[in-house]
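What follows is a set of notes on a single structure, which appears directly below.
Yeah, one chain of the complex is gone here, protein chain that is, but the others are all in their spots.
Chain nomenclature is as follows: A and B, assigned in order of appearance, with residue numbering initiated at 1 for each chain independently.
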Amino acid sequence: MGVGIEVRDLNAWFGKAQILKEVNMTVGPNAVTAVIGPSGCGKSTYVRCLNRMHETNPDAKLTGSVKVGDKEIYESGIDAVDVRRKIGMVFQKPNPFPTMSIYDNVAAGLRLNGFNKRHELDAAVEGSLKMAALWDEVKDVLKKKSGASLSGGQQQRLCIARALAVQPELLLMDEPASALDPISTGKIEELIFQLKTQYTVVIVTHNMQQAARVADYTGFFLMGKLIEFDKTEKIFTTPSDKRTEDYITGRFG
Amino acid sequence: MPSLSKPLSPWRRITNVAFIGLSALASVLVLAPLVAIFGYLLYKGIGSINLAFLTKIPKPVGESGGGMANAIIGSVMILGLGSIFGVPLGIGAGIYLAEFGHGKLVTLVRFTADVLNGVPSIVVGIAAYTMVVLPQQHFSAFAGGVALGIMMVPTIARTTEEMLLMVPNTIREAALGLGIPQWRATLQVTLRTASKGVITGCMLAFARVAGETAPLLFTAFGNQFWNVNPNQPTAALPIQIFSYAISPFDEWHKQAWAGALILIVLIVAAVSAVRIVTSRGTMANNA
Partner (left out) sequence: MSTPTESDLPRLLRIDTHVATAADNAAVERAELPVVPRIVLHSSPISKWLDWVFRNLLLLCSLSVLGVMGIIFYELTSRSKLSIAKFGLHFFTGQTWDPVAGDFGALPFIYGTLLSSVVALLLAVPLAVGVAIFVTELCPRMLRGVISFTVELLAAIPSVIYGLWGIFVLVPILRLQVQPWLSKYGAWTGLFTGPAYGIGMLAAGIILAIMIVPIIASITREVLVAVPQSQREAVLALGATRWEMVRMAVLRNARAGIMGGIILGLGRAIGETMAVTMLIGNRPEIAKSLFAPGYTMASVIANEFSEATDDLYLSALVEIGLALLIVTVIVNACARLLVWSITRGSSVRSHA
């Protein structure tokens, strides 16, 4: 089951450049939230702060609080590794492990966490691949083909299956379809739509139509600030901020 | 059954800490010999370096004093000869690889250069011996120069190639577009743009062969006396260090340390100069 997120006064830096400024956002469970904005507005950094991936860059700094479910993930004593185990992430470019089979790719997260029994893994791999709508295409070559031998769209769905296999409470997607063709993009969007019955999803996109199609809520970022956050319908029909309106009507960005 | 809701298993934490600890330990263990070697070189070498060491030739066993002046001059001569053979060939080959570089021939040359780089120096020494010393019937600085020159070619060729490939194509086109013939465009524009990197390659090759001993053992051979004739057996710093180090005399051991210190200062200066020049280059590129 998905959990809610509560972000308070989030500031993030790379070196001296401040990427995020005083971001506040509350997201309910089992909903899809889209994060939109022109490139360089901080939207990718924002989702990377939600699973503590931001700090993997040695220049990164951060202040503020992020609650996932009822846990504060930046509390001292909380291990970033523990946080990431419960939050799945899908990246802009598909990044399957080229040296592992399809099966091993999906099982990777479970194996890390000590699941080694054949039947447990088999069931989890099949379930995740089915959920990612990839099972029918790969079920005959699970252990024969490498994750890198699939097409770009299949690779991205494999990465989604890999993220789902550990049953995360929250799924983060950083422009998951930007490197894909329209047909694969359609499949991914359909998938996101189904996922929200069981997961909380935060998706970064530069494609406003995509946000309008899949998201329940949408946040608009500009120069590191969250300008407006509301129901998707409201953002795209009657935005309350002039800058949001300019952006969605295509006047800049 | 393992569970995802429990915190990270202690085993995973321990492995992780052990891993970080072990790789840090590996770094310390790798750096320790360097500190030990440089420390000893300074400690033993500085005490033995004096004016006589730099200006006198070796004294016979039993007499104290004397120096390695002839070996220093000999090394300069052999390295100079090596550079005369190696630098033009290496740069020429590098330019060809970068500027006319396509087809099987170029791949073969590139590959052979890399393999030649790994051929043991002593084998190069044998080849120089059979090519130069045997026909001439005597050892010479010239033969030593041939051996070192051969060893310099692959390094210089491959760095020159790499540096030239970094010169943007627009610069070549700009020169050719002015109607400058290709040979002038390549030499005066492309090569000049990459000159810093090419010099770096030459310095690296120089530093690499400056301390070579094995190929000189039966080419330059060594000499206890002054010699500036490139056609005669000639002393070289590394050979002198070697023969003094394995001798049973304390006085000679001291001289070996002093010679080693001078040799290492020469090499480290070359390598550091390269490092400074190249790091400036990358900083400029980033800016």
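Following the convention adopted for this analysis, a contact is a pair of C-beta atoms (placed from the backbone, for glycine too) under 8 Å apart; a residue touches a chain by one contact, two chains touch by 3 or more.
It should be emphasised that the depicted structure is a prediction, and the values quoted were computed from it without experimental measurement.
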Contacting the left-out chain in the complete assembly, out of A:G2, A:G37 or A:G88: A:G88
Full-complex contact with the absent chain, from A:G2, A:G42, A:G109 or A:P176: A:G109
Contact with the hidden chain (one of B:S48, B:S140, B:T159 or B:T213): B:T213
Touching the absent chain when the full complex is considered, from B:A157, B:V189, B:C202 or B:A235: B:A157
Absent chain, residues of subunit A that touch it: 51, 53, 56, 58, 81-89, 91, 93, 95-100, 108-109, 112-113, 146, 148, 159, 162-163, 166
Interface residues of subunit B (partner: the chain not displayed): 8, 12-13, 15-16, 18-20, 22-27, 29-31, 33-34, 36-37, 40-41, 44, 88-93, 95-97, 99-100, 106, 108-109, 111-124, 126-127, 129-131, 150, 153-154, 157, 179, 181-183, 186, 207-208, 210-214, 217-218, 221, 238, 241-242, 245-246, 253, 256-257, 260, 263-264, 267-268, 271, 275
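One rule holds for everything that comes next: only the chains that are shown with their structure count from here on.
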Gap in Å, rounded to a whole number, between the CA centres of subunit B and subunit A: 51
In the complex with subunit B, residue positions of subunit A that touch it: 79, 81-82, 85-86, 112-115, 120, 166-167
Residue ranges of subunit B in contact with subunit A within the complex: 1-2, 4, 7-9, 12
